[in-house]
Each structure stands twice: as structure tokens, then as C-alpha cells.
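Okay, here's the structure, questions in a sec.
Shown here: the complex without one of its protein chains, the others still in place.
Take a look at chain A:
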Amino acid sequence: MDLVALMLADSRFPGGGHVHSGGLEEAAARRLVVDEASLRSFLVGRLRTAGALAAVFAAAASAQDGYAELDAELDARTPSPAQRAASRTQGRGIARAATRAWPSARLEGLLRATPRPHHPIVVGVLVADPFEAAQTVAYHAVTGPATGAIRLLGLDPFGVNAVLAGLAPEIDAVAGHARDHAGTPPADLPAPSAPGLDLLAEAHDRHHAEEVRLFAS
């Protein structure tokens, strides 16, 4: 696998991703996720919706230019303002680190088109292979919530790690589907959605302002 993709997927990458739980904190606060079984269910659900959407746009951004249009199309497919903000914050975080680590004309072009790009678009610009770009963001879609579950619920890290490992075929399937769409015009890219996750993200955003929360999303 591309070293850039490996570094982006590493939890030690300084892109600010560690403060996001992808809706897991809200789900845990509502006791919707309480153990490894319900965490796995949450992760599979997230992977096949938000993860699949991110993967499709990462693969497309890896394979084609026209970043402003891709960014706007992903915006249109992300109905929750809280999720749009979380995606752009993490995209900006990765772009900041990438400007030092992997300066390139493509990255400059992206940041000219939009200074706060969505997370999957930046990953697509940085990772040359569409499948690996998609795989990276699909993995990111589940590893953030999984880590959040360890911190919030004290779940056994070995158990959570095994759950993540068990998702490998799903992650690869999502990435494969995304690769198949890498050349699709932005307006025609798939738009899987998860209204439940959208609602959790919005509720979390409100609660975050009102009471103690560990994660920004």
C-alpha cells in the first residue's frame, strides 16, 4: 500500500482527527452502542453509508480534477451541517499537515479551489491510487468511532481491534465499489445516506454546546 495512505490512516497522523467520534459519542450517550456487538452494528451501518459516500468521493478526487465541483457535490450529499463542518475541519487538518509533508501542484490546485476541502477530497488528491484512497477514508470512517468507543465506554481494545479487523472485507468492498465509480462525472456519483447518523450528528452538535462532551463530532 502507498506510504501516504498508510500515514493518513495512522492515528498518530497530526490532522486533528482524534477529536471526532463520527457520531459514536451521541450514540453511546443514548445507550444505542453499549458493547462490541452494538459497536460492530454501528460501524457496519456507518461504513455502508457515510463511509461509502466518502470512499466514492476520495476515489473520484484521486482519478479526476475539477475539485471545486467534487467538493460542492459532496457538500450537497451531506445534509447535516455538523457533519459538513466536521468533514471540512478534518480536511483542513490533513491539508495543513500535507502541505509540509507532500507539497504538490495537485494539492495547491485543490486549496486554491477550496481552502477548507472535505476530508475525502484531500485524501483523494494525496493518494494516487483510487482504490487505496477509497480504502483509506472507508477505514477512517470506522476507526474514529471505534477508538471513540474505547475511550467513552472502556470497551476491551483487543475486542474492538478484532471487530475492526473483521470489517476488512466490507471496507474492501466499499473501496472496490468506489473505484468502479472513480471516473463517473461528479453530479452522477452515488449518494448513499444515513438519516440516523445525520440526526445523531445534529443532536451531538447541540449537546456539545450545552454540556460536557469529549468529542467535537
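Just so we're on the same page, a residue touches a chain if its C-beta (ideal position, glycine included) is under 8 Å from a C-beta of that chain, and two chains touch if they have at least 3 such contacts; residues count from 1.
Criterion: contacts and distances are computed from a predicted model.
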| item | value |
| --- | --- |
| Omitted chain, identified by the protein name its UniProt record gives, among "Urease accessory protein UreG", "Electron transfer flavoprotein alpha subunit", "Peptidoglycan glycosyltransferase MrdB" or "ABC transporter" | "Urease accessory protein UreG" |
| Contact residue for the chain not shown (choose from A:His20, A:Arg40, A:Arg92 or A:His118) | A:Arg40 |
| Contact with the hidden chain (one of A:Leu74, A:Leu107, A:Ala138 or A:Leu152) | A:Leu152 |
| Residues from chain A at the interface with the omitted partner, ascending | 31-38, 40-42, 44-46, 147, 150-159, 196, 212, 214 |
